[in-house]
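To start, the structure itself, in structure tokens.
For this view, one protein chain was removed and the others were kept in their places.
Should a chain be cited, it is by its letter among A and B, assigned in written order, with residues numbered from 1 in that chain.
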Amino acid sequence: MQSVALWFATFLLMVIMSVPGLWVVLSAFRPNREILAKPPVWVPTELTLANFGKIFGFGSEQVGIPVTSYFMNSMIIALTSTVIALIIGMAGGYAFARYRFRFKGGIFLGLMLFRAVPGIALSLPIFMIWSRLGLIDAKMGLIIVYVSLNVPFTIWLIDGFFRQIPMSLSEAAQVDGCTRWQAFWKIEFPLARSGIAAAGVFAFLTSWNEFALASQLTRSTDSKTLPVGLMDFTAQFTIDWAGMCAMAVIIIIPALIMTFLVQKHLIAGLTFGGVKG
Amino acid sequence: MAGITLAGVEKHYGRMRVVHGIDLDIAHEEFVVLVGPSGCGKSTTLRMIAGLEEITGGEIRIGERVVNDLPPRKRNISMVFQNYALYPHMNVRDNLGFGLKIAGQPQAVIAERVREAAEILGLSELLDRTPAELSGGQRQRVAMGRAIVRHPDAFLFDEPLSNLDAKLRGQMRAEIKKLHQKVKTTVVYVTHDQIEAMTLADRIVVMRDGYIEQVGTPMEVFNHPANTFVATFIGSPPMNLLPGRIEGGQVRLAGGEAVPVPARLAARVAEGLEVVLGIRPDDISPVGHGLGEVAEPADITLTVSIAEPLGMESLIYTTIAGQEVQAKLYGPRIVGPGEVLPFRLALERAHLFDAETGDTLEAR
Partner (left out) sequence: MSRAFQTGRVNWTPVLLLLPAIGVMMFVVALPLVFSLYTSLTSYRLTRPETIWDFVWFRNYERLFGNRDFWVAFGRTILFLTIALNVQLILGLGIALLINKITWGQRTLRTIMMFPMMFSPILVGFQFKFIFNDNIGILNNALQSLGWTDRAIPWLVDGKLAMFSIIFAEVWMSTSVFAILLLAGLFAMPRDPLEAAKVDGCNAWQVFRHITLPFLMPFAFIAMTIRSLDIARAYDIVKVMTDGGPAGRTELLWTMIARTAYQDARMGQANAAAYLSTILSIAFTYYFYLKLVESRRYMGGVQ
């Protein structure tokens, strides 16, 4: 009896978790008229790739939304900011994990509190400053912002991963003839690699999914990202649900792949860095 | 040829002093064990020799070279860590060869030296495994192998056996001793276990609170402890300490009983001096169940509190002058609690310490 209840609860949970997403994915492969049909069509009568063709500018029917440019912008901005945030975060995380210095706790907390500033609140002064610096509607402008958005959390994660590696490994390597720098690259870095990859994926997802800042700092196909581009649909006269669903699928696929690759390390990193202060 | 010399070596963390000006000369090929309770500064001292901790004051020389400001890699030493510190992402072969590879040795030399070290330590079958696939004892051997392949001037061991179970620890102790006989090199070995110190060392260095208490061969330290700390730290079960006072050529214990002053110390004690009489459990035994001939016997009747039979001997807990004392009974005889027996003290092996300073009254 108890186990039946358990299974029912689990089933219900999974339905609520996965149905909304799956419904969007399914709708991306259906013609708009079927989505709009009254009474509703429950079992799809035809599945089509036309929605994807449409948003990428192929086929007869087209929409005036340059999804390809948005996709490229998103990729360039997310990848570049992730790489820079990882380099900065690795240096910072290593410092927190391996050295003692004054105000250590304070600096760590300070970084976290900076991260807590709401994107929309931060967008105001950045908007004003970036306009003067000519960084509005430029990829570089968004990259810089995303680096700062990702550095604190990257440090938190990477600090945790480095602290899991015993200090004596680096010491053994130094006794074995390595400089501190060699010991880092030959011993500590390879061991922390999967954790660093997880931190990288987290940073990538943050940049890839960000909206509040991007919506104010971008203007055109030069820099607009996918989440901002999705809002283009709402400006049109009638909402193209099928097209939006197709674009949603485009946004989710890279995120999906990356998360699956590192999910285990991501959870480990979040808990370790937090519990063992 | 490389001995190690420490001259006035100090270590401070901020205002906290961990090591207070240590002087020590370690000869070439000597096996020296630093022993003491945790927090005595022995590991810090070893890490300063390795170059993993900066030296706050004084001088360390390896051979003729002052190494104070040299990084670990330039000291030509190797070290075995408490948790072995094997590189988890490399197999045994690469772990062994890592130091040589960093030093830029040719492949052939690395392969030959790794093969040689693996043979000495019986690791030849395990070269392709990763550390995760090894047992505790095997990991220990790999850690030692990594130390010997580089033919360093000195080996440093930092409590290498403390992660092993008791049986394995005994085996590895013997292997380390054999290894030192095969590969004659200067060894500095840190442990908190006095049995390891006794069995392995050419010389023992007993440390406490950042000071050296005594340096000597195992038998010197055991037979002639410099003070009450060394007396109780070295030897198991520990030496019994009984406070008393010199009265008429006798040691009058706190409870009123008196025993003669050991003959070799008679000239060194003054009437009225407050002393501590030290005597090992092996030297207090029921009459007829002692350890060989007793030259200076002192007989005393005692009541057994508890006896722990260990087979061919028993450890007896009793009280002398109101103080708990451990004694040894040799032979298969079983005694029970409450039994009253005549005991004999072997005073020629007893010690006297100054009650105030804790230092021995023996000539040194």
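Here, a residue touches a chain if its C-beta (ideal position, glycine included) is under 8 Å from a C-beta of that chain, and two chains touch if they have at least 3 such contacts.
As the structure is a computational prediction, the values presented were derived from the model and not from experiment.
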item: Touching residue (missing chain; options A:I77, A:A183, A:A198 or A:M244); value: A:M244
item: Missing-partner contacts on subunit A, residue numbers; value: 6, 9-10, 13-14, 16-18, 20-21, 23-24, 27, 35-36, 38-40, 42, 87-89, 91-92, 94-95, 98-101, 107, 109-129, 144-145, 147-148, 151-153, 155, 167, 205, 208-212, 215-216, 227, 230-231, 234, 241, 244-245, 248, 251-252, 255-256, 258-260, 263, 267-268, 270-271, 274-277
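Throughout what follows, only the chains that are shown with their structure count from here on.
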item: Centre-to-centre distance between subunit B and subunit A (centres being mean Cα positions), rounded to whole Å; value: 57
item: Partner subunit B, residues of subunit A touching it in the complex; value: 166, 168-169, 171-180, 182, 186-187, 190-191
item: Interface residues, subunit B side, partner subunit A - complex; value: 50-52, 71-73, 77-79, 81-83, 85, 87-89, 98-99, 102-103, 146, 150, 156
